[in-house]
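Removed from the display is one protein chain of the complex; every other protein chain stays in position.
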Amino acid sequence: MEGDLAHIGAGLAAIGSGAAAIGVGNVAGNYLAGALRNPSAAASQTATLFIGIAFAEALGIFAFLVSLLLMFAV
Amino acid sequence: MATEPIDLEAAGTCVGPDGSAIGMPQLCADWMPNQIFWLLIALAAIYFVLSRIALPRIATVLAERQGTITNDIAAAEDLKQKAVEAEDAYNKALADARSEAQAIIAQNKAEMQAELDKAIAKADAEIAAKSAESEKAIAEIRASAVESVEAVAKDTAGSIVAALGGQADDSTVAAAVDARMKG
Partner (left out) sequence: MATEADGHSDGGLVFHPMDQFIVKPLFGDGAVNMFTFTNVALWLLLAVACVIALMVLGTSKRARVPSRTQSVAELAYGFVYKMVEDVTGKDAVKYFPYIFTLFMFIVFSNFLALIPSSFSPTSHIAVTAVLGFGVFIAVTVLGFVKNGAGFLGLFWVSSAPLALRPILAIIELISYFVRPVSHSIRLAGNIMAGHAVLKVFAGFAAITAVAPLSILGITAIYALEVLVAFIQAYVFTILTCVYLKDALHPSH
């Protein structure tokens, strides 16, 4: 039964991916809103956009990792 | 990979008897030294090749291209300058030629005017001479015509007197005709 619990845990950890998706969407959406208001400044902020996405996504990746660990390593 | 047979003893603890992974292959400590070793070799190779050969080469190519572009732009600027100068020179030459032409035209016109005046004066003089001559000729002709008329009149009068049966000498007739013609 231990494996079953681990699988449930893995599923719960996968919720984190959805949370990360919200974060990434926030970053991209706000970037787009800002870019449409001030298109001339948009190009210079692409790097910041990707850094922001990367940070938001990293936490989702952590959740994914926890999920994988529970699936395969426990 | 899963479908190929794998020697179980060799595969170690990370691969199950069916040839598929036990747990995450990423966490299998048996394989890590191998990965790290080859990764370091790969990175060293890439770094060596890039820093020794590729990057300096690309940097020179880009610098050369930049230099060429700059030179070309400078040359183009130069040529443009030359073109502007040439245009100026052309315009100046054109203006000079035009003024010269004006001068020549004016001179020619003056010469022509002078010649024309001379010719007109000469023509006038000739005409005057000719008309004087003609007048003289006309006067002579008139004079001779008057004389002839007198002679004819005297002859005619003498003949008429004779025809009428009169007798008249020439001097009387002449005096009578003269008197009539004066009258």
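Here are some notes:
For clarity, chains are labelled A and B in written order, and residue numbers in each chain start from 1.
Note that contacts are C-beta pairs under 8 Å (C-beta built on N, C-alpha and C of every residue); 3 or more make two chains touch, one makes a residue touch a chain.
Quantities reported herein were computed from a predicted structural model and do not represent experimental measurements.
Here one chain is not drawn; of B:L55, B:A101, B:I141 or B:M181, the residue touching it is B:L55. Chain B residues in contact with the hidden partner, per the touch definition given at the top, are 1-3, 6-7, 9-12, 14-15, 19-21, 23-28, 30-43, 45-47, 49-51, 53-55, 57-62, 64-65, 68. For chain A, the residues touching the chain absent from view are 47, 50-51, 53-55, 57-58, 61-62, 64-65, 68, 72.
The rule is simple: only the chains that are shown with their structure count from here on.
Separating the centre of chain A from that of chain B, both taken as means of CA atoms, is a distance of 73 Å.
Taken in their complex, chain B has these residues touching chain A: 21, 23-24, 27. Residues of chain A that touch chain B in their complex: 68-69, 72-73.
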